[in-house]
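Data block below; observations after.
One chain of protein is taken out of this complex; the other chains stay put.
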Amino acid sequence: MTAITLNVIVQGVLTGLVYGLMALGLSVIFGVMRVVNFAHGELTVVAMYAAFLLFEMLHLEPLIALLPIAAAFFGIGYLLQRTLISPFIGRAEHEQFILLVGLATVIVNGVLLIFGPDARPINLPYSFDSYAIGPLFIDKVRVLAAVAALAVAAALFLFFRYTRTGTAIRACADNLTGAAVVGLNVKQLYAVTFGLGLACVGAAGSLMATIADASPGLSQAYTLLAFTIVIIGGLGSMMGALVGGILIGVSEALAGFYIQPSMKSMFSFALLIIVLVLRPQGLMGRRL
Amino acid sequence: MSIDHRKFSRRSVLAGTAAGAVLLGAPAIVRAQAKALKIAVLLPQSGYLAQAGQSCHRGALVSPAVLSNFGFNVELIHIDMESNPDVARTQTERAINEGAQCIVGAFDSAGTLAIAQVCEQRQVPLIVNIGAAPQLTEQGYKFLVRNFPTGGMLVKNGLTQIQHLIDATKIAPKTAVFLHANDNFGLAQRKGMDAIFPTAGLPFKLVESIAYDPKAQDLSVEVTKIRGLNPDLVLVVTRAADAIKLIRDIVRQKFQPMGIISPGAPGLYDEEFYKALGPLADYHIDAIPWANPKSKVTQALEAEFKKQQPKFRFANECFNVGFTFDALLVAADAFKRAGTATGPELMKALMATDLADHAMIGPPIKFDAKGQNVNIPSSCVQNRGQTPTVVLPADVATMTPVLPMPPWQGRT
Partner (left out) sequence: MTNIWYHTNWRGKAICLLLLLAFVAAPIVADRYLLSVLILVFYFAYLGHAWNLLMGFAGQLSLGHALYLGLGAYTATALWTLFGVGPWIGVFIAIPVAAAAGMLVGWLGWRFAIEGVYFALLTIAFAEFTRIGFDHLGITGASAGLFLSVSSEGADKWWNLGGGPLLYYYISLILAVAATVLVAGLRQSSLGYRWLAVREDPEAAQAVGINIFRARMIAMLISSSMTAVGGVFYGFYYRNLFPSQVFDIGRSIELILAPIIGGLGTIFGPVVGAIILTPLGEGLTGLMQSLGINAPGAKLIFYGIMLMIIISLRPDGVWPWLARQMGLNGSRK
């Protein structure tokens, strides 16, 4: 393997991890509540703008701003679930779809109205730095973002595994009626779940803001990307989202390098079709 | 907001429908009587082309005042076509109903052609401010003129300028890579490149042409590929946000070409580009049509822009602003000569345009039989001190070009 191929793969893995974190939020929400969040990319872009604002106004680095933004997004998610989305739980997918498409339209155009169409960069002192390892060049921001993405995913994993609330949420996901019968407050748990999903989005958006510039036009591509990753990895599987992210990152990078950059997303969609046909539960998912 | 179901009777529903119909179909009686030409300016102010559309819109906003200084009287209707051909088409119909006698727009080709269908049927002239698809003036539209170069013209003139650059700076590049977005603008230029480069007689070899997906989130692979080819020059056709990603990855991968030159695409001089890259935004060169800093029309336009749009810089908006202004100027000038705004008469006057004083660099604006201005030269614009600055041709330049560009290291 040539050094340059290795370089391409490493880039793909790092970018894929951040994508994976974004997809993780979608996976959590769908895995538990069966709500297909079609405003996912839009919310990610809002988080990117939040990171941009905190950096511009308070000079808070996105890696630190990640915490308050994730917290704020938890609150937003909690409220969204309690008000807007709750009546749609258990409803047909197309009804949720219209609701969230409406929300997405409002967000994209709201962002356009407030921030204008220009891309908003966060210029960190190390934005242009890279590590030279032998013949490889690895961007500093991508390494930091990928490490942070892993940390957030690990925290989420520990939460679901070892806390009471986390276990209760998993119970809801496994058996809703059973969970209600044993007296779990499903409404409350759903709100917490949506909050957690959006906290992931908030964290991912902050990290994304270091490797891409916030602009309204990104939203739809992110939504699609998150869905692709989650389906490939396995809806509802946390590991799956990260694995799916890496897989997409690497396969796009390799396809771009060896075939034609303008065709690289074709390979993601082909991969998606193949996974859907051969392993619809996703690579890491359980059969639903 | 709540709806009282009992009160929401059939009658009120019918009344509502009727009101809706009136709102929609409100017949436009108001035919402009004054001597002002009523022009509808349709631009993609929202949607995926919003960045460029809003920049053009600022040009349209400041134009009437400048035009009136030169003795032209126009009245503008500003319409957001949302980067959506459906909206462009219905809104053109509406604008003409409301008395628009001429249409200017629409930055992108799909929207422009949606408008062209209406203009052709209603015999209302359409002046394309920006839109590079060669086919716009090749489909036989009789009510369409374009004061903007086709993709092929951009490349041809751009390559000529690159030759002048090489002569002026005495660099000796041996190889180049061409990178372009795979969208209608990028591919039009790619086709121009494939056709023109082999016979253009430039001293360097085009090693490879690489297309990238304009929806791609990241260009690091593309840059790695370019780095592997190690060309002396990188020729790029990008969109604004992509240009930022491109340069960032080039710097991170410590790739140092002699120059990064665009043969005719925006991106390297937009405000966001400077904001994102700071000193690293300097020394890139665009070989594109540009506002003539030595023309009195441009100076008046710039003064008005400063007054009305203090939050924006004329220097990096002048491509969009200038072409939008020139389109309006062409309309106003034809109206003055025709003495009437009747479509066919106005169109006849437009085709007879011979307009020496305008904002963009170049000879008098004239249209060929197809409605295309075939004489829109390019100039070299280099980023200097984070301001796009004309460096060639020498008669309009305000600085001399610098190539090879200084290394990335030590710029901050």
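We call the chains A and B, going by the order they appear; numbering starts again at 1 in every chain.
Convention: contacts are C-beta pairs under 8 Å (C-beta built on N, C-alpha and C of every residue); 3 or more make two chains touch, one makes a residue touch a chain.
Here the structure is a predicted model, which is why all the values come from computation and not from measurement.
When the full complex is taken into account, the listed residue touching the unshown chain is B:Ser46, out of B:Ser46, B:Ser63 or B:Thr238.
Those residues of chain B that touch the chain absent from the view are 1, 3, 5, 8-10, 13, 20-21, 23-28, 45-46, 50, 53-54, 77-80, 82, 85-87, 89-91, 93-94, 96-97, 109-110, 113-114, 117-118, 120-122, 133, 135, 138-142, 151, 182-184, 186-188, 191, 213-214.
Take chain A: the residues that touch the chain left off the picture are 30, 36, 84, 87, 91-95, 97-99, 101-106, 108-110, 112-113, 220, 224, 227-228, 231, 235, 260, 262-263, 265-266, 269-270, 272-273, 276-278, 280.
By our rule, only the chains that are shown with their structure count from here on.
The touching residues of chain B, counted against chain A in their complex, run 46, 48, 50-51, 53-54, 182, 210-213, 215-222, 224-225, 227-228, 240-241, 244-245, 248-249, 251-254, 270-272, 275-276, 278, 280, 408. Within the complex, the chain A residues that touch chain B are 4, 7-8, 11-12, 15, 109, 112, 116-121, 123, 127-130, 132, 137, 139, 211-213, 215-218, 221-222, 225, 252-253, 256-257, 260-265.
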